[in-house]
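Before I ask anything, let me first share the structure, which is written out below as structure tokens.
For this view, one protein chain was removed and the others were kept in their places.
Chains here go by letter, A and B, matching the order in which they are written, and residues are numbered from 1 within each.
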Amino acid sequence: MAEAIAVQPDAATAGPVLEVAGLRKEFGELVAVDDVTFSVPQATSLAIVGESGSGKTTIARMIVGLERPTAGTITACGADRSAPARSARDRRRRGSEVQIVFQDPYTSLDPRQTAEATVDEVLRLHHGWPRDRRRARIAELTELVGLDGRQARALPRALSGGQRQRVAIARALAAEPRVLILDESVAALDVSIQAQVLNLLADIRDSTGVTYVLISHDLAVVRQLTDEVIVLHRGVVVERGATASVLDDPQHEYTRRLRASVPRPGWKPRRGALLGGGEEASG
Amino acid sequence: MDQSAAAPPGAPLLLVEGLTVRLPVEGAQRAVLRDVGLSISPGEAVGLVGESGSGKSMTARAIDRLLPRGAQVAGTISYDGTDVMSLSGAAMRRYRNQVAMIFQDPRAHVNPVRRVGDFMTEALRTNLGVQPAEAATRAADMLGQVGIADGRRRLRQYPHELSGGMLQRVMIATALLTEPKLLLADEPTTALDVTTQAEVMAILDDLRREFGLAMLFITHDLELAAAICDRTAVMYAGQIVEVRQSALLHDDPLHPYTAALAAARPDIAQTAPRLAAIPGRPLSAFEAPEEECAFAPRCPHVRDICRAETPELVGLNGGLSRCARAIELRGQLTPAHAPDGGSDG
Partner (left out) sequence: MSELMSRARAGDAAPLVTVREPRARRGAVGLLRATGAAGLASAVVIAIATVIAVIGPLIAPFSPTLVHPSLPWVGPTGGHLLGFDVEGRDVLSRLLAGATSSMLGPLAVVIGSLLAGTLLAVIAAWRRGLVDAVISSGLDILFAFPGILLAVLAAAVFGAGLPAASIALAIAYMPYVARVLRGAALKERSQPYVAALEVQGASATTICLRHIVPNIMPLIVAQATILFGYAMVDLAAISFIGLGVQPPAPNWGFMISENQVGIPQHYPLPALSAGACIVAVVIAFNVLGERLFEQAQASR
């Protein structure tokens, strides 16, 4: 059953499924993203790590088309998406290539739609299927994300945070994207629920072959879910490499500081000068 | 079971016993805290760890008399020997000077149209009758203590001109100005970047030692509590389920929930083939069944005895555990011994 949802690798493009080159975003005078380049091979997982003001969320928004890059190119599944979509068909096509799961489970679902209706809407948008086929696919998807029948028919307000995130994941997968961007998707969840959802995400990757781009500030989550990582600081990539190497042996001073700030058994916080001097309302 | 058994000797500064709180929700009274007991000695830092619904924030609010209207409170909270629940008027104000609270989101607790200096010195000026000039000097000095340079200039700024981390440090400084003996910190660093969090934690730790402050540090992060707290209490479904020396909590937990919580967290040093997720989801006090262990439905070590009645707190190796099988499970709860995987909820 899960095979029905497997991502079909495009035989024509053997190259990376997502490529970003020289990406830049300015908000007035503020440079949020400065010359960022990376590429993600199919069926791998990349983490984009940074704190607030690093530009990681802006990059995610640019990839899915919610923000427009000031400069640089974004290519997904071989097609350029640096400029806004031209037509409705173009928009839908892009939607079937890259999808996103947001951080806040409480506002990322329409409060008036049940889980089934939410997923159904996406199916109707991308496929012209008859109702029976859609019903079957909704059942497959809700089962894939671990929701039972009662939860699938419930409105968001009757669901917990973890359950809502599962609905959001099902909605994203309904479009059968090649790339799924997880924008701090587990950050707002309790520890025990976070573990469930991380396991779920790993299972989904195994059974569908989807590529993940994980935006996160949480290094332990990054270690658990991803193969490669890039570290952002104030819009600039300061380090990149295999997740295990970068986390075990960070080279850049900022990465080292990040690593050293993570609480763990035996950890003691130490005072030190913050990078960049005093913080001025930068978030 | 005397819940202060795990504490250092000497009279406690704060003693909570049998605290049960019910809140009116849509007509019904719902329990949010059940028989919570806690003791904090002078100068001691105690961590309070739990997921949502555990009641950790509610406990802090009860101590600071910030419960919502209509709350029913049973049990006692005594500060320095005095019953907190019966305080009013001037005695209440003195209490508030002695017990300071810092919150998770500083921006929600600050008036955006007043300058930083205004609200920092408010308690000094109104409650303690300090002259404005003297109050401003003390405020500027305290800002220096929390690592904010150029205090005088900062006093004239507005909250929106400060970043989240800086504002939280201002809140800490504000709390310390009235020279409290007890600090209640409700997830003070959850909303901050991890590097800022490390800095703020270090400041809290330093100042606490310097001023001899006792602290109740509330967080969802087990490792964070262990970093600066001497003892840590773990809450689940409105109850205290474990109290332990922080150093021992990770390697020798006394309650299956604590062990499960530690095991569920991904490890920054390695990739696990599968995380040991706890099935189901955390319960609030009012959802938990009355006559059995609240964690029983999710516990990998559950037996019939766990469903017979709500377990009492049992003293063990200097700690406390609310597990019916605490003694027989001793030493078998660490992640190395956790049952395989576990199904996901």
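Simple rule for what comes next: contacts are C-beta pairs under 8 Å (C-beta built on N, C-alpha and C of every residue); 3 or more make two chains touch, one makes a residue touch a chain.
Just so it is clear, the model here is predicted, and its values are computed rather than measured.
Asker: Looking at the whole complex, which of B:H220, B:R274 or B:R330 touches the chain that is not displayed?
Answerer: Only one listed residue reaches the unshown chain, and that is B:H220.
Asker: With the missing chain put back, one of A:T75, A:S160 or A:T226 would touch it. Which one?
Answerer: Counting the whole complex, the residue in contact with the absent chain is A:S160.
Asker: Pick out which of A:L23, A:L109, A:L219 or A:L232 touches the chain that's been left out of the picture.
Answerer: A:L109
Asker: Which one, A:K25, A:R94 or A:R205, makes contact with the chain that was left out?
Answerer: A:R94
Asker: Mind listing the chain A residues that contact the chain we can't see here?
Answerer: 51-52, 57, 64-66, 85, 88, 91-96, 98-100, 102-112, 121-122, 125-126, 155, 157-162, 168, 171-172, 175, 184, 187-190, 192-193, 217, 283
Just so it is clear, only the chains that are shown with their structure count from here on.
Asker: Go ahead and note the Å separation of the Cα centroids belonging to chain A and chain B.
Answerer: Going by mean C-alpha positions, chain A sits 32 Å from chain B.
Asker: Which residues of chain B touch chain A in the complex?
Answerer: 51-52, 147-149, 160-166, 193-199, 201-203, 205-206, 220-221, 223-224, 226-228, 250-251, 260-261, 264-272, 274-279, 281-282, 344-345
Asker: With touch defined as at the start, can you tell me which chain A residues reach chain B in the complex?
Answerer: Residues of chain A touching chain B: 51-52, 146, 160-162, 190-196, 198-200, 202, 217-221, 223-224, 244, 247-248, 257-265, 267-272, 274-275, 278-283.
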